[in-house]
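What follows is one structure encoded as structure tokens, with my remarks underneath.
Moving on, here comes chain A:
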Amino acid sequence: MSKELLRIDDLHVAFSTRRGMVEAVRGLTLTVEAGEMLGLVGESGSGKSVTGFATTRLLDAAGRVTGGKVLFRGQDVTKLRGDDLRHLQGAAMSMIFQNPRAALNPIRAIGLQIADAILTHKRISKDAARAEALDLLRAVHIRDPEARMNAYPHELSGGMCQRVMIAIAISCNPALLIADEPTTGLDVTTQKVVMDLLADIAAARGMATILITHDLGLAARYCRRIAVMERGRIVEEASARTLFSAPKHAYTKRLVAASPTATSRIEDLVTEEERERYATVVSKPRQEPAHGTPPLLEVRKLAKRFDQGSAAVADFSMTMAGGESVGLVGESGSGKSTTSRMICRLIDPSEGDIVFDGQSIGHVASRDFHRSPLRKDIQMVFQDPNESLNPRFTAFDCIAHPLMRLDGMRAGDALRQRVEECAERVGLPLDLLPRFPHQLSGGQKARVGIARAVACRPRLLVLDEPTAALDVSVQAVVLQLLDRLRRENDIALLFVSHDLNVVRMLCDRTIVLRNGGIVEQGESRALFDNPKTDYTRKLVEAIPHIETGEVLAAAL
Partner candidate 1 sequence: MTSATLRHSVWILRGNPLTAVAAAGVTLFILLAIFGPWIVPYDPVVSNVSEALQPPSAAHLAGTDQLGRDVFSRLIIAARLDLAIAVSAVGISFVIGAVVGSFCGYAGGRLDRAVGRFVDVMMAFPLFVLAMAMVAALGNRIENIVIATAIINLPFYIRFARAEVNVRRNVGWVEAARACGESHFSVVLRFLLPNILPAMAVQISLNLGWAILNAAGLSFIGLGVKPPTPEWGIMVAEGARFISTGRWWLVAFPGLALMLAVLCFNLLGDGMRDILDPRMRT
Partner candidate 2 sequence: QTRAETLRYVTGASVNTLDPNIPGSTRESFALSMSTYDRLVAFGRKQLNGKWVFDLDTITGELAESYEVSPDGLKLTFRLRKDAKFQDGSPVTAEDVKWSLDRCVTAPILGKAQLLTGSLTSADQFQVIDPLTIEVTLPKPDKLALPNLATVYPMIINSKVAKEHATADDPWATAWLKEHAAGSGAYVVESFKPGEQVILKRDESWNRGSANKPAFFKRVIVQSVPEPATRANLVERGDADLVLDLQASDVQSLEGKGKLKVISTPQYNAITFVSMNNQIPPFDNVNVRRAIAYALPYEDMFKAALFGRGSPLFGASWPDGKPANGIYPFQQPVKLDLDKAREYLKAAGLPEGFSTTFSFNVGQASTAEPMAALVKESLGKIGIKVDIQKLPDAQMSTQINEKKLPFYTEGIVAWLPSTDYFYRNFYTGNQRWNYSSINNPDLAAIAQEARFEPDKAKYEEAGRKLNAMHFDLMPQIMLWQPNQDAVMAPSIEGYTYEFHRQVDYRDVSRK
């Protein structure tokens, strides 16, 4: 059983940048046995992908292996050249990439792309290659594979693209498959299907797999052995069970703690040491609004139709009290973002009204709303932190911007103080303030985005999937931050997400959207524990949880 397939020995990878050489991987050692599925987890930027690229020899021109060996079946991969290398790539090991749609050639029919891969390694006729490609499509469970052979990537859904990607990767029966976050771009339901497929295929063909992810839950579900990476090194390697039950390394501990489970609460998402501090915040009783106070936000029969096609949002009504947090969930395209942008008065609703603090704002054209005194009361945190900051503004500028615009502050010490105060509040180190967005990590960017949104003390904060692009440890920090803001400053939160675990933790109430309409709503825990509709149930079930119990037991 323990036949060693890949052995990475003290691997060092460096990138030449304008700051000189940057070491991305520093002394990584790892072994993979034939047929096993190994999980490689770690926070963003820890060098997981670079390790994968170094192993498959796909590093950019700027990157170089500066030390160590990558022995594949005893042969040092880093020294291969020309045909030997090509023989290795695809035929002996292959890789699956993060964003399936981008990873496929957009203007080549998928059948041809698979056939291309086959033809490079086998001397067979084109027709034979096509036939084989068709078989592969069947193998990855693509419906109606004959017709799909001629389809282009844009004609397929994300999940189907990922299957095609898998088909390409396994086309020549490699002995090792490196799957680099194969499901990040997919929504929860698809994620599960794809991962199951991958696991089945790997098992059926006896391929060894390295599953790179930062989702511990995912790794735990499919891998026996998990290696944890931090800053270019493996800091801990253990079976999944051991890792969760007794994490040794501090980083692993943090990671395990931050992974939400079906029952975890926000205060659970930190390691023991930090929990104390947070507990004091949570324990403060929240003021219940006096009975009879009008709701902060009231949305009546909101609808939005874009130029053509059916309504993106239809007949959406809700109310929110001050300091309340409401979750808005639903599959991709269900109208979550559209609704939140309408409530933020960034786009105009086609029908319906929005009443904020007793004033109707639904009819103020979004074009003019920037002049409204209520502008500063409704703020938004945008979906993708990478895109939500102006590339030409430093973090300081970003946070200062609403203060200057909406609070009428001028550049000067007062402004500086306010900005620093906001930064501190969201836990952003002050020395990051002069940086540009591209110099910040995703979590840092997210915090800048939140700092900006809370800078002028809004009463309603709309958050559009603020944590979707973050890894769990950062997500935990952000969630706690939001919860604290709500408790301390009495900000009402409208929290959009399709991660139900998170919603469950953060929100008092949840609204489930589908195709622009409300399917179900109610108190969060009750709703998730006892979904009334199939749709909600499916959403709930698809959440990967760290179930240290039965699944693993079954696998063992």
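If you want to know what made the cut, all candidates are chains of the complex that A comes from, given by their letters.
Note that in this section a contact is a pair of C-beta atoms (placed from the backbone, for glycine too) under 8 Å apart; a residue touches a chain by one contact, two chains touch by 3 or more; residues count from 1.
A quick note: this is a predicted structure, and the numbers were derived from the prediction, not measured.
A.B. asks: Taking the stated C-beta criterion, I'd like to know which one of 1 or 2 contacts chain A in the complex.
C.D. replies: Chain A touches candidate 1; the others do not touch it here.
A.B. asks: Considering only the defined contacts, which chain A positions touch candidate 1 in the complex?
C.D. replies: 17-19, 341, 344, 346, 366-367, 370-371, 375-376, 378-380, 382-385, 387-393, 401-402, 405-406, 436, 438-439, 449, 452-453
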